[in-house]
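Let me begin by presenting the structure, written as structure tokens, before commenting on it.
Just one protein chain is left out here, and the rest sit where they should.
Order of writing sets the chain letters: A and B. Residues in each chain are counted from 1.
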Amino acid sequence: MNRFWTEGSLFRYGAFRLATAVLVLIGSMTLLCCLTLLVPGDPATILLGPRATPEAAALLREQMGLNLPLYERVAVFFANALRGDLGVDVINGRPVAGMVFAALPNTMLLAVSAIGLAVLIGIPIGCYAAVRQGSLLDQALAVASVGLVATPSYVVAITLLYFFSVRLGWFPVLGAGDAGDPLDQLHHLVLPTIALAVGWIGYIARLVRSSLLEVLNEPYIRTARAYGQPERRIVMKYALKLACIPTVAILGVGIGELMGGALFVEIIFNRPGLGSLIFDAIRNRNYPIVQGGILVVVSIFVLVNLLVDFSYAWLDPRVRESLGRAGGGA
Amino acid sequence: MEVFRRIWASPSGRLGMVATLLVILGGVAAPLIATHMPNQLDVAARLTPPSAAHWLGTDHLGRDLFSRALFGTRIAVGVALAVTATALAAGILLGVVAASGPAAVERTILAAFDIISSFPSLILALALVAVLGPGLINIIILVTIVFVPQFGRVARAQTLAVKERPFIEAERALGASSGRVLTFHILPNIVGPIVVLASMNIPVVITLEAGLSFLGVGIRPPLASWGTMLFDGFTYLEQSVWPVLVAGGSLTLATLGFTLFGEALRDALDPKLRREP
Partner (left out) sequence: MSADALVKIENLSVDFSTAKGALHVLRDVSLSIPRNRVVGLVGESGSGKSTLALALLGLLPDNTGRVAGRIELDGENLLDTPPEELQKLRGGRIAMIFQDPMTALNPVFSIGTQLVDAQRNRHPKIGRRELLKRAGDMLKRVGISNPEARLAAYPHQLSGGMRQRVMIAMALLCEPDILIADEPTTALDVTIEAQIVKLIGDLRADFSGSIVLVSHSLGLISELCDEVAVMYAGKVVESAPTKNLFGNPRHPYTLALLACEIDPEDEPGEPLTTIKGGLPDLIDVPKGCIFAARCPSRFDRCAEEPPLRDVEAGHRSACWLA
């Protein structure tokens, strides 16, 4: 155990980050439970809205433990969540966990494809733009990236939908495709993925470009050149590893934005997924689904951030020394 | 003023300034230049393309798109400004308190910040809207909550940085009150980075509010948000592209404009970039 616990080891860093993540998760659950306190009056009736029958209200109250003090509620919520029980929905009494985890893979597929596409295209473009500064591609990138990043994802999605599905008919408008046919599913996946990825490609490319330019001016790159390393190796091996660090960092935060964007994309392209699920639940005032769905989203977000921090520490050994306390520290 | 000149000097900054001004002027002058009332129905002229009567066409209820876009500006920019101003005020307050108060208070505030930021902004907004319900005031409140941590952290960091400087100790030794130190030293230092943050924040708020309205849980009719316009247009996309075009175009103009302006502002204020040859 001692061997693993040395200063600056990945293991120790990982352990601390994990502990932090768990604390944040508990805090989020507390917040979710707290939200109902924000509501004046009887939360159950308010949450159910116009459909509030006394029986439904009582059921919801019991369900969500609204009669219990806050800390007990959080504890119960946490314990249940660990067991995989996220409650039942108010309309049909179906288990929330089942619905959420059925919808989750669709959303993950979309999110992962989008990130993959963005990284796959963004990093090489950024690399090229840095090495060939001032070229046509570099200038085009500068212009396009700001536009694509600033435009809201749903506007991009609708625009793509309009041109490529409605007008040109190249891609289907609705749904995720036939379950048994991977090719059809892929066909349905193309536009939504592009819609999600497009802003990210520009952002990542610009980020890689500027950090690569910065890195290439650093003294240690001069050392590499002084020892006759070929320029290609210098860029690909020495500079790129460092230049990708900021990209990895933003991916962690970006995943949250991505999930938000995925929600819109799911609705616009009428795909099943967590986004559609939560959205319909909000419209139907089906709060347990909202709560359960959001909890899963947040957990994934925290998990991804953890992984990002990990790869950050793997990429940049200097980070391993600092232990990233929760709450920021003095 | 030097700052504005510098922003004007860069092409993207110029574009940003022009777009931003267009949007703001459009919103302010809406009652004057709009050709129709935004909620005026004209069922006979549903989903028409641009014409002399309706400069940008009509939506599915025959309402003039140009006028709706103009009034939508008031919502978009109004909400963005209200949210940013409130989040700024709350953030600065909490940040300064966190930096200068007792450690327990600081830890609590930071923990609250961490928890709020652990939610993706849209998801948090949805969670809050699920509880509070839609509507203009609620949206302003909940979107503010989403953005307080950003400002709070910057305010705290700047306060900490200033606090450590020796001249502050000297001033305290001379008997300067905390209030004096706060007003004359800490606040001026916070202003710079916060102004940039705030200007970069506006397009994000516009996007978030329009997004919530798009999903139907934001601004409710009769108020015309670009988000609701977009959703309505989307429903009828196959019949007419104009509602989507107008709403989407307005959103893009506003977000692009404010983003470019914010970036140019940041570059103009950045001492590092002010290198003399």
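By definition in this document, a residue touches a chain if its C-beta (ideal position, glycine included) is under 8 Å from a C-beta of that chain, and two chains touch if they have at least 3 such contacts.
Since the model is a prediction, treat every value here as computed from it, not as a measurement.
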| item | value |
| --- | --- |
| Option touching the unshown chain, where A:94, A:132, A:167 or A:222 are the choices | A:222 |
| Selected from A:94, A:167, A:241 or A:283 as touching the chain missing from the view | A:241 |
| Positions on chain A contacted by the hidden chain, ascending | 8, 218-230, 238, 241-242, 315-318, 321 |
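In this text, only the chains that are shown with their structure count from here on.
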| item | value |
| --- | --- |
| Of all residues in chain A, those that touch chain B in their complex | 24-25, 27-28, 30-32, 35-36, 38-39, 43, 46-47, 146-147, 149-152, 154-155, 158-159, 161-162, 166, 255-257, 259-260, 263-264, 267-268, 278-279, 282-283, 287, 290-291, 294, 297-298, 301-302, 326-328, 330 |
| Residue ranges of chain B in contact with chain A within the complex | 12, 103, 106-107, 110-111, 113-116, 118-123, 126-133, 153, 160, 203, 207, 210-211, 214-217, 230, 234, 237-238, 241, 244, 248, 251-252, 255-256, 259-260, 263 |
